[in-house]
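Here is subunit A:
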Amino acid sequence: MEGFYKFLENNSIFIVMIIVLIVWIGIFAYLFNLDKRLKGIEKEIEKEVEEDKNEE
Partner candidate 1 sequence: MKPYALFKKDYHSELRTRYAINSLTMFIIVALSVILFSIGNEKVPQNLTGGLLWVVIFFSAMSGLSRAFVSEEERGTSLILHLIAAPTTIFNGKLLFNLILVFLMNIVITILYSALFEEFIIRNFLLFFLTFILSNIGLAIASTIIAAIISKAGAKGTLYPVLSFPILLPLILISVMLTSYSMIGASFADAKMGLAVLVSYDVIMLTVSYMLFDFIWKD
Partner candidate 2 sequence: MAWKIFLFILLTFVLIAGISFPIVENPKVWYQFPLIPGLKENAKIIFFHVPSAWLAVIGFLMSTIYSIKYLRKKNLDDDAKSYSAAQLGLIFCILATITGAVWAKFAWGSFWSWDPRQTSIFALLLIYGAWFALRSSIESEDKRATLSAVYSIIAFVTVPFFVFIMPRIMDGLHPGSADDKVTPGGGPIVDFRMNDSMLVIFFLSLIGFTILYYWMWKIGYKSLLYKEKLNKKLIRG
């Protein structure tokens, strides 16, 4: 256990970096997901507009 704590102390900055990267990847994945869903809604709306135009 001693060696593990010493390792953590000496490399704290990398631990910070890994945590920050995990947060960033999480945020990016969330945004990417939102973007995909928005694209789907956009396509659906365009389809509905097409159908309305065809009805006229």
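On the choice of candidates, all candidates are chains of the complex that A comes from, given by their letters.
Basically, contacts are C-beta pairs under 8 Å (C-beta built on N, C-alpha and C of every residue); 3 or more make two chains touch, one makes a residue touch a chain; residues count from 1.
Being a predicted model, the structure only gives us computed values, none of them experimental.
All of 1 or 2 belong to the same complex as subunit A; which of them touches it?
The touching one is 2.
Which stretch or stretches of subunit A touch candidate 2 in the complex?
Spelled out, the residues of subunit A in touch with candidate 2 are 13-14, 16-17, 20-21, 24, 28, 31-32, 34-35, 38, 41-42, 45, 48.
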